[in-house]
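Note that this complex is displayed minus one protein chain, with the remaining chains in position.
Chain lettering (A and B) follows the sequence in which the chains are written, and residue indices restart at 1 in each chain.
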Amino acid sequence: MMDASPPLFKDIDKGGPAQPLLVVRGLRKHFLLKPGLFQKNKQYVHAVEDVSFSVAKGKTLGIVGESGCGKSTTAKLIARLIKPDHGSMIFDGEGVAEYGGLELKEFRRKLQMVFQDSYASLNPRLTIEQTIAFGPQVHGVSKDQATNLAHTLLDRVGLKPAQYANRYPHELSGGQRQRVNIARALAFQPRLIILDEAVAALDKSVQAQVLNLLQELKEERELTYLFISHDLHVVQYLSDEVMVMYLGQVVEKGPVERIFNTPAHPYTKALLQAIPSMDPDHKTWVSPLSGDPPNPINPPSGCRFRDRCDHAKATCHTVSPALSKVEGLSDHVVACHMNDGFSQPHLEGPL
Amino acid sequence: MLGYFLRRILYAIPIALGVTVISFVLVYLAPGDPLNAIAPADAPAEVIEALKSAYGLDRPLVAQYGLWLLRALQGDLGSSIASGRPVSAEVFSAIANTLRLACVASFLGVFMGCLLGGIAGYNKASWLDRLATTCSVIGVSVPHYWLGLVLTIVFSITLGWFPAMGAGPGGSGEWSWDLEHLRFMTLPALTLCVIPMGIITRTVKALVSDMLEQEFVVSLRARGLSPFAIFKHIAKNTAPTVLAVAALQVGYLMGGSILVETVFAWPGTGFLLNTAIFQRDIPLLQGTLLILCMFFVVLNLLVDVVQPLLDPRMLRT
Partner (left out) sequence: MHIQNASKLPPANKGYWFTVFQQLKGERIAMISAGVVLLIVVAALFAPWIAPADPFKASMLKRLLPIGSEGYLLGTDELGRDMLTRLMYGARLSLLMGVLPVFFAFVMGTSIGLFAGYVGGRTNMLIMRVLDIFYAFPSVLLAVAISGALGPGMSNSLIALTLVFVPQVVRIAESVTTQVRQLDYLEAARMSGAGTFEIIRVQVLGNVLGPVFVYSTGLLSVSMILASGLSFLGLGVKPPEPEWGLMLNTLRSAIYKAPLTAALPGAMIFITSISFNLLADGIRSAMDIKK
């Protein structure tokens, strides 16, 4: 199953390959804005609104959207770094909300995250080796074993331990630091890794290397990825499924080929059109998105995209569309009134 | 903005309250019965009892505190055990003396500090800068009570230019701003001014050299603005911070003058505090502490409130 490093933790695969690794239902998070001394009404930032999806084992789900659409907040909610106001989560067949104490600790081991800012996510006072070894030690691995594991992983991600193990973060380049972050996540031998804009800050050439590394690791260790990005090229390269978010809501989700070739939501279409075209015959002149950028404090009623949508109708202003199947396919859903006329009730069960 | 002010004032109240509690409770920290200061050890029991109830020492501590606070709010801080005079009168006349000394010393110190700091800031890394910085380091490192002694030795004993002690001919009676009294004030003021001088020099030097490097000053120079006009510009920008620090220095000197006042027998609050401590004069001690600290709390509040008015960037939550 894995390369040279022997498994340090026992992982029982519950439920088999058909059961999704992660199921999220109705996640909601509103942040309270600090009120002024004389303000009476409380104002909230509607960061995440009724987000539901699932991720199959061994697959990569890409989450895309503009800044402020709630992708990172969703990631933090899943990682249980912040508490949701509402919603449930099932990880590997068990409800997470009920976790506490030892169960939470075990959950933390199985679900890891790689952050965008490679520099801020490494403790400037610890050596690379110490940073990577910290995780396993928390879960009972001895210091020597953890250090050995750290060296093995450094080697695996392409950093020679002899040269890098005793260095400090500020001595490494951005790409090298992200490799360290990946090694750190791997040290937990997790099931799921959330990559929150993990390659966004890297140069293109370095990005390619890191993406390839991620792809290899996924196959080697049977990992599942949640890949958050605003860069559609990268998402297309790495993902099996793609989920599009807008202003805190899921607007579309489906297999990567369908999303990129036959998108159903006007926002998805606009995003794809905004990618600069490589074809000199089809130049991008007009910005596909019109209207003001959205305000998450007072989101529009009904469909949140209506102000920027060319096809908005009366219903779009009043009724919020639910996710419905596209062309009858169960794995491609969209939240838009234009799909099949009116929205159909969203069905229970894995998407 | 209004919200900030209200919050700031509201916030000062628990602090003030805390100050009163500490001022009151501090004396009871000492081992031994406070009564020992009032009554001789061999007094008969009835006398001790009478004294106890007269001073309210037979009530529970909280009640004593409440009573004390209530009377204090009405201006009555009790009477000094040693002199029998009302505490508030003693404290206020002492405050007047310390305030005069602190203001003069602050003024001197701030003036010198601005001068030195400005020179240092303008001529960064030259010998002037080093000289000014040295003065500043000396200012914060010198034990001021020692400095007072040294100045006394040089100017009073050896040269005879200034008197060594006291606040005026014939004791601490009336003060007037005449040459005679100023001669008494010279040495203590010079001693005290070293502290604010050190701090202000550092502050001004940092501000000025920062400002000179900022782009808008460079662009002013490039446009040919005269050095004096640039100086006015810089002065305007640095004034709020300097004023705030200066005001706080006055407060610090008010509170921290005790050592210098002891050296020069300057009849201020520091000297009074010293006396109260050694004579275990409880009402005097509590009263002096209370008024001094209240002064400092109010001063801090004023600075926090006035500073944003002068420079909106300094708004702190």
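To be clear about the criterion, a contact is a pair of C-beta atoms (placed from the backbone, for glycine too) under 8 Å apart; a residue touches a chain by one contact, two chains touch by 3 or more.
Remember, it's a predicted structure, so these values are computed and weren't measured experimentally.
Although it is not drawn, the missing chain touches A, B when the whole complex is taken into account.
Checked against the full complex, the one of B:L69, B:L115, B:L131 or B:V297 touching the unshown chain is B:V297. In the complete complex, the hidden chain is touched by one of A:L126, A:A200, A:A274 or A:A322, namely A:L126.
Of the candidate positions B:L69, B:A82 or B:L149, contact with the unshown chain belongs to B:L149. Checked against the full complex, the candidates A:D11, A:D50 or A:D117 give a single residue touching the omitted chain, namely A:D117. Summarising the interface, subunit A meets the missing chain with residues 79, 81, 104-109, 111-113, 115, 117, 120-126, 131, 134-135, 138-139, 158-160, 163, 166-168, 171, 181, 184, 188, 209, 212-213, 216. Along subunit B, the points of touch with the absent chain fall at residues 14-15, 18-19, 22, 26-31, 137-138, 140-147, 149-150, 152-153, 157-158, 251-252, 254-256, 258-259, 262, 273-274, 277-278, 285, 289, 292-293, 296-297, 300.
Convention: only the chains that are shown with their structure count from here on.
Averaged C-alpha coordinates put the centre of subunit A at 58 Å from the centre of subunit B.
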